[in-house]
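Moving on to chain A:
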Amino acid sequence: KSEDDGATASNTPASAGAQVVQSADPEAATCTLEQFGGTKFDLKTAKVGFSQSEKEANPFRIAETKSIKDEAAEQGITNLTTTNANSQFNKQISDVEQMIDSGVQLLVIAPLNSDGWDSVFAKASAKKVPIITIDRKINADPCKDYLTFIGSDFAEQGKRAADEMAKAMGNKGKVAILLGAPGNNVTTLRTSGFKDQIAKVAPDIQVVFEQTGNFAREEGQKVTEQLLQSNPDINGIYGENDEMALGAITALKGAGKKAGDVKVVSIDGTKGAVQAIVDGWASAVIESNPRFGPLAFETATKFLNGEPVGQDIIIEDRQYGTDNAKTDISSAY
Partner candidate 1 sequence: MALLEVNDVSKIFPGVRALDQVSFTLQPGQVHALVGENGAGKSTLIKVLTGVYQPDGGELRYQDAPAQFGTPMDAQQAGISTIYQEVNLVPLMSVAQNLFLGREPRTGLGLIDRKRMDREAREILTGYGVTTDVRRQLGTLALGAQQMVALARAVMVDAKVVIMDEPTSSLEPREVQTLFGVIRDLHARGIGIVYVSHRLDELYQICDTVTILRDGKLVHTGKLAALERIKLVSLMLGRDMAEVRREGATAFSGAATGDTDAPPVLRVRELNSRHKLHDVSFDVRPGEVVGLGGLLGAGRSETIKAIGGAYHLDSGDIQVDGKDLKKPTPVRAVEFGIAVQPEDRKAEGIVPGLSVRENIALAVLPRVSRFGFVSDSKVNEIVDRYIKRLRIKASSPDQAVGDLSGGNQQKVLLARLLATDPKVLLLDEPTRGIDVGAKAEVQSLIDELAAEGLGVVLVSSDAEELVEGSGRVVVLRDGVVVGTLTGNRVTTEDLMATIATEATREH
Partner candidate 2 sequence: MTMGLASEPSAIVVEDVRKAERTDRIVGTIQRQGALAVLIVVVLIALATFPNFRSLDNAATILVAAAPPMLIALGMTFVIITGGIDLSVGSLYVLGGVLAAWASQYGILAAFLLPLAVCGAIGVANGLLVAYTRMAPFIVTLAALLGARGLMRAISSEGSNTYLVQNDAFRKLGNGSFLDIGYQVWLVAALVVIGMVVLTRSRFGSSVYAVGGSEDAASLMGVPVRRTKVWVYVLSGLLAGLAGAINAAKLGSGVTVLGTGMELDAIAAVVIGGTLLTGGAGTIAGTIAGVLLLGVIQNLINQVGNVNSNWQQVISGTFLALVVVAQTYLVRLRRVT
């Protein structure tokens, strides 16, 4: 995964920083077992599959997989299979298909991409396997192709980052965006959310520079070095994930800037980034919470009990700023 990497992973107790569901609109669409057309089964003895999209090589993915596994153990689910697609989309598709073949009754998927799930849905719907997608949404029909989506609203994250950026820059100046990996809907939404909101709340802020840093620290650093060189008058840098922002901060230090000269806002909520706020280099960090386990299994249980569950379960993302960074750093991941 890439939208979030972070500093040193920690063993924060699961309770700290647990996901909170946004208070749902009562009108919002829900889904029941009956609507979905599945049959009830006992979650504890059921075969459950979890498909991870990217290597567990960064805090977000590590926390995400760990949360699913821990919660499954907590719930007494003994038959959990996990696969990892190593960022290869076709592999994720065949991983999931293979799990369906082997008779899983519930699927939790962290999709690598939002489109391209036709063949999986065809297979899953034939066997009526409910699919919960976490962290990225799939463009398909909820309660039909899949059960529900649990995750953050990426556009909203971009908007909130824009708000924080506007605040930090005093509504004027020039800002650069470090884009995530191209072709990723996380990138797309975090970009459009940010730009739309900036245009709305602070029309005097110009976005003068957009280059991809591929969600990686080193590339964030390299791109920032180049950009500081050719646009010395930049006042703000928006990193679409913490890693690139941390790379940017290293570049700022290398260019002889002082903390606060250039405002940095990013998304994820890793320890390193929150620490950067404490140190004065970053202005704000919008969290994207990876601890999907409890919510995913709670939703599944409700669903299997015949209760309605939301078709879009959007979690409340916290944010860190100069006011709360010091106190809340322990709940960063």
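Some observations on this one:
Methods note: a contact is a pair of C-beta atoms (placed from the backbone, for glycine too) under 8 Å apart; a residue touches a chain by one contact, two chains touch by 3 or more; residues count from 1.
Selection rule, in plain terms: all candidates are chains of the complex that A comes from, given by their letters.
Keep in mind the model is a prediction, meaning the values are calculated, not measured.
Touch, as defined above, links chain A to just one of 1 or 2 in this complex, and that is 2.
Interface residues of chain A facing candidate 2 in the complex, by the touch rule stated above, are 52, 54-57, 80-84, 86-91, 93-95, 97-99, 101-103, 112-119, 122, 139, 181-185, 187-188, 212.
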